[in-house]
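Shown here: the complex without one of its protein chains, the others still in place.
As written, the chain order gives the labels A and B, with residue 1 at the start of each chain.
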Amino acid sequence: MKRTTFIILALIISWTIQSNSQNMKALKEKAMGSSELLGAGATFPFPFYSKVFDEYNKIKGVKVNYQAIGSGGGIKQLTSKTVDFGATDAFMDDKELSDAGKPIIHIPTCIGAVVITYNLPGNPKLKFTGDVVSAIFLGKITSWNDKRITSLNKGVKLPNQKIVVVHRSDGSGTTFIFSDYLTKVSKDWESKVGRGKSLNWPIGLGGKGNQGVAGLVQQTPGSIGYVELVYSKSNNMPAALIKNASGNFIEPTMSSVSLSANIELPADTRVSLTNSNSAQGYPMSSFTWLILYKELNYNNRDNKHAKALVDLIWWMVHQGEKYAQPLNYSPLPPQALKKAETILKSVTYNGKPILK
Amino acid sequence: MLIENNQNIEVVIEQSNNRLITNEKKLKIRIIKDKMFKYTTVAGALIVTLLLAYIIFYIAKKGISSINWTFITELPKPPGEFGGGVSNAIVGTLIMIAIAAIIAVPVAIAIGVYLSEDKKTKLSYWVRTGLEILQGMPSISIGIVVYVWVVLQMGSFSALSGGIALAIMMLPVVAKSTEETLKMVPYSLKEASMALGVPYYKTLLKVVIPSGLSGILTGILIAIARVAGETAPLLFTSFGNPFMNANVLKPMNSLPLVIFNYASSPYKEWHSLAWGASFLLIVMILILNITAKIISRKWKIKF
Partner (left out) sequence: MKKLINKDKIFRGILYASAFFLIVLLFGFFITFILESSESLAKFGFSFITGKQWDPVDGHFGAMPFLLGTLMTSFLALIISFPVSIMIAVFLSEYFYKGFFHNIIKTAVELLAGIPSIVFGFWGLFTLVPLIREFQLAIGIEPYGVGIFTSALVLSIMIIPYTASISREVISMVPTDVKEAAYSLGATKFEVIRKIILPYSGSGIFAGALLALGRALGETMAVTMIIGNSNGMPDSIFAPGNTMASVIANEFTEATDSTYVSALIEIGLLLFIVTALINLIGKYIIKKTVQF
């Protein structure tokens, strides 16, 4: 009895106080050794990822634990080295990359879109411009029968109801895409709020994750919010048509989202697709990326573990893409896939490339 | 003179009559007040009971319907697919409670024994204060510290870190109940043992602690009931896992996390899983509390 007490006491003290002891290293090795991969981040592609990882487990027997904690969380947990890969809908900017110390690479996995969804009697199809969306989310338009909304939607009877704005409470790529678009199209938004994964919201309710926002909008009459396309589809929620850079009102569909990527891509694929000049492209679209360290020998990860990770991502951008469409995600266009392959081949273990 | 007297008497009688009437009135008012107070009190108490009955009934109604064999044996399905269960969360909760108990119980008992032995030293004063602070500490704060101490150091979220967070929460409950129980063990018992030449440590281990065992056990069960439903410290430690996992160095799912993640989702199937998990959790805690009560009643220290 007392001996166990003593041993356990010693263990706890060593865990808490001498955190860098040998003990710790052995633990780390054990924790990293087996064939389970851990990822965390964006909620935007969560349904797609959970489907892909479920299939991957059935086919290859490799378990991938993905926790949808938000893009901000994905970046944080990767740079704190608590996960194998992160996932984000907002590419890391140059400052974030240099803060991380070691090089981090981005692999695009699919294209998603942010839609404006709402809860009104009968849920009519509505049209919005960037300016109106910005004014609503800034609290300048407070009622559904405001002239600026009704003039865009002639023939739709809008109630005299207060608008309840719903936004994300967590750091999120969806928020980044949404605010990135509004910053590009609205001066007012740019000066008052700006773009970011977390914002200083002037008004509104916060929901955690895409699920949280979708849930709040469904429960609150007269609300408006922004969610990933998939979440609006799977919950039968309406999605507004948005005026793009060419002046067309575009309905968010898989093809209009894909079309938005019809532009020149940079080598590291870190590019914003919002308000792109593609004529039929939906203006609030974005790649979603997996992020990982370029050199995988860190924190006692072994070669096998590194290989498992790269294999998984290779499989995802090839075979995995076929699961995108049924879940309302737009698969990678060929040119983006080529870029992803090149990037993935640059991943190394001890300086040696893992894929040949 | 006489008439005057009579008049005086009449006045006095009238006055005293009046007083009697007002006294009677006052008494009535006092009784009414008393009754009203009684009724409001009873009503207030009943309302709370009804409210609680309603909450439990509501969760039971929503929860029972989703509890079946697959709920207990299967893994969660990807969103949009029907069915699935929370077997990984059930196993995860049990494993993490076990880790917490293994870590916390010996230390907590040692602290409790110490406090019952050194009743009025400086160290015991500070330990008691420390226990009180720890008991009142928000669970989310414990989560942050364990994230910094364990998760960042190990480089991975893990069930172990979740267990450690829960252990810290169990510590004050078990220590306090141990102290309280051992205080009730009569001093004569200890004296008798010592007089027989039994060494001090054996006296404590073989005489004092066993006679207070029921109280200690009750404390442990109550502590487990307290941490079984904790979510906040697990958010940054055990993290969650869609697969079955028994490796304590890996992230692990638990019932409270399932409730939190699924409750805020827009999927109906996930809501019903969350209700099922809530019901399961409440039943578990209920059983723990009842067992604790039975133990403390049956094996009450009697000398």
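By our rule, a residue touches a chain if its C-beta (ideal position, glycine included) is under 8 Å from a C-beta of that chain, and two chains touch if they have at least 3 such contacts.
It should be emphasised that the depicted structure is a prediction, and the values quoted were computed from it without experimental measurement.
Asks: So which shown chains sit in contact with the chain we cannot see?
Replies: A, B
Asks: Touching the hidden chain in the complete assembly: which of B:Thr70, B:Thr231, B:Asn247 or B:Thr291 does that?
Replies: Looking across B:Thr70, B:Thr231, B:Asn247 or B:Thr291, the contact with the absent chain belongs to B:Thr231.
Asks: Write down which of A:Pro124, A:Gly222 or A:Pro333 is the residue touching the left-out chain.
Replies: Missing-chain contact among the listed residues: A:Gly222.
Asks: Identify the residue among A:Lys60, A:Lys76, A:Lys140 or A:Lys307 that touches the chain left out of the display.
Replies: Missing-chain contact among the listed residues: A:Lys76.
Asks: Touching the hidden chain in the complete assembly: which of B:Met154, B:Leu204, B:Leu217 or B:Ile295 does that?
Replies: B:Leu204
Asks: Pick from B:Val113, B:Leu160, B:Leu217 or B:Ile295: which residue touches the chain that isn't shown?
Replies: B:Val113
Asks: Take the complete complex as the reference. Which residues in chain A touch the chain that isn't displayed?
Replies: 2, 5-6, 9, 12-13, 16-17, 40, 69-77, 79, 96, 162, 164, 169-172, 193-208, 216, 219-222
Asks: Could you please point out the chain B residues that touch the chain left off the display?
Replies: Residue positions of chain B that touch the missing chain: 30-31, 33-34, 37-38, 40-42, 44-49, 51-53, 55-56, 58-59, 107, 110-111, 113-115, 117-118, 123-124, 126-127, 129-141, 143-145, 147-149, 168, 171, 175, 199-201, 204-205, 225, 228-232, 235-236, 256, 259-260, 263-264, 274-275, 278, 281-282, 285-286, 289.
FYI, only the chains that are shown with their structure count from here on.
Asks: What whole-number Å value describes the gap between the mean CA coordinates of chain A and chain B?
Replies: Taking the average C-alpha coordinate of chain A and of chain B, the gap between them is 39 Å.
Asks: Under the touch definition given earlier, write down the residues of chain A that touch chain B in their complex.
Replies: By the definition above, chain A touches chain B via 1-2, 4-5, 8-9, 12, 15-16, 19-20, 24, 27-28, 30-32, 34, 36, 38, 40, 46-47, 50-51, 53-54, 57, 63, 65-67, 80-83, 207-209, 211-212, 214-215, 218, 231, 234-235, 299-300, 327.
Asks: Which of the residues in chain B end up touching chain A in this complex?
Replies: Within the complex, chain B touches chain A at residues 77-80, 102-103, 106-107, 110, 149-158, 164, 201, 205, 239-243, 245, 247, 249-251, 264-267.
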